[in-house]
Each structure stands twice: as C-alpha cells, then as structure tokens.
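Below is one structure; the comments refer to it alone.
As you look at this complex, bear in mind that one protein chain is not there, while each of the others sits in place.
Up next is chain A:
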Amino acid sequence: MPKPSDTKALPAFRTAGLTKTYGEGKAAVHALRGVDLEVPTGEVVVLLGPSGSGKSTLLNILGGLDRATSGDAYFTDHELTAMADRELTLYRRDHVGFVFQFYNLMPSLTAEENVELVTEIAHNPMDPGKALDLVGLGERRHHFPAQLSGGEQQRVAIARAIAKQPDVLFCDEPTGALDSTTGRAVLKVLADVNEALGTTVLMVTHAAATAAMAHRVIHFADGAIRDVVRNAERLPPEEIVW
C-alpha cells in the first residue's frame, strides 16, 4: 500500500455508521451501534468508557484486527473496511504500531531482538538501538523479557511499536498492568513519541485521569460515542495522578 500522498491534509481516521455485532438473533451483542468519528493526524486521542462500551472494538477495527459488520472506516484515503486480509496485514506492517496491555513480547528474544522483529520487516524503520534509547532502555537492550520489570517490558513494547516509524500507534490499556509511577513513565514515552515523530496515538483506557494528556477525549457508552471533548490545555504525563 502506498504512503498517503498528503497525510497532513487528511484526518488519520474517519468512520461513518460503523457497526459491529457479535452473534445473531436474540443472542446478538451490538458492540458498536453506528459510530461516526474523525481522528486528526498527529493527535493523542484517548478513548474512555466502561467495559463493553465498544472502545476496544473500535480500536480493533481501526487497527485492522477485526472487521466491521457495516459502515465505513478510512485510514487517510484508504478504506479499511474494504481491505482483504492480506492488505490488512500490510497495513498493520507498514502503518500501525501496537502496544498491548500485557506487552506481548516474544520471551525468547532480547529487548533489542524484539525490536528487530519489527524492523526486519518494516519499510522505513529506525535503528533498533535508537528506538530503545527513546524509551530509555538503551542500556538494557540485551536483556530478555523475563529479566525486565513490567514497566520496562511495556517500554520495550513501545520501542517495538515505534521502531517502524508508524503513522499510528494503538495502545490498548497500556498502563493497565502497571503501578502508577511506572504507568506515568510509559505515558511519558507515548507523549514524547507523539511529540518527536508526529505519530497519531489512539489509546484505550479505564483510567480517566489519563485523558488529561490527550488532545482529544472520546467517551463511549453502549457501543456509541457519547461525546468528544477537546482538551484546551494538556497535562504533561508526569503530573497525571490516578
């Protein structure tokens, strides 16, 4: 898939009437009930809402992991909802970085090798060492995941996600398994990446306080967007308390 011609002009994501239904008939669960949304490029966007409100489902569809039942979803000028599996794989490979709640590092690879896992297949990767430096783990590049703390593992995961220089970074509860100090450090890394590389960051979280660092906060309820709030003033991650 070619790079978007002028990514700055287009919003990173655009959806119209996006729905997702699991199951059929009476047992059907409506995870998304018609979502219309625009995510401008280069912003940090936080998706908030109770469990089952549809925020993770939206993230999965925008991340190319799941398919919508109906409606359209665009990444810049590419229609995600029309892509075949193979195209979605290339989309994830070339444009998207993922940060998971449970890090999902390969236990058999060192920190640096985990990053290389991605740089080996990416188009225009940064140096793995530099990615680790960015998350402050340059010194621990040769450690295996089992030798790292939870926060360190999550930072390796972020380094792995940004090393391909993605257009978008998807984070599903990135601090969910971390204590608050470590969590703040992780959020700082995400903010820095957004600042330094202009990467659009989409973050799903339960921690409402996290919203303070976002450009934009989207509240979910019952499979639909309740409201979208633009933060006039953003709080640096270090000052977030939860």
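Just so we're on the same page, contacts are C-beta pairs under 8 Å (C-beta built on N, C-alpha and C of every residue); 3 or more make two chains touch, one makes a residue touch a chain; residues count from 1.
Please note the rule applied: contacts and distances are computed from a predicted model.
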Report task. Identify the UniProt protein name of the omitted chain, choosing among "Class I SAM-dependent methyltransferase", "PadR family transcriptional regulator", "Putative ABC transport system permease protein" or "3-oxoacyl-[acyl-carrier-protein] synthase II". Result -> "Putative ABC transport system permease protein"
Query - Options A:Val29, A:Ile121, A:Ala196 or A:Val228, residue touching the unrepresented chain - result: A:Ile121
Query raised in the report: Among A:His78, A:Arg92, A:Lys130 or A:His215, which one is in touch with the chain left out?
Result: A:Arg92
Report summary line: Even though one chain is not shown, chain A touches it at residues 56, 60, 63, 65-66, 86, 89-90, 92-94, 96-98, 100-110, 113-114, 116-118, 120-122, 142-147, 150, 153, 160-161, 164, 172, 177
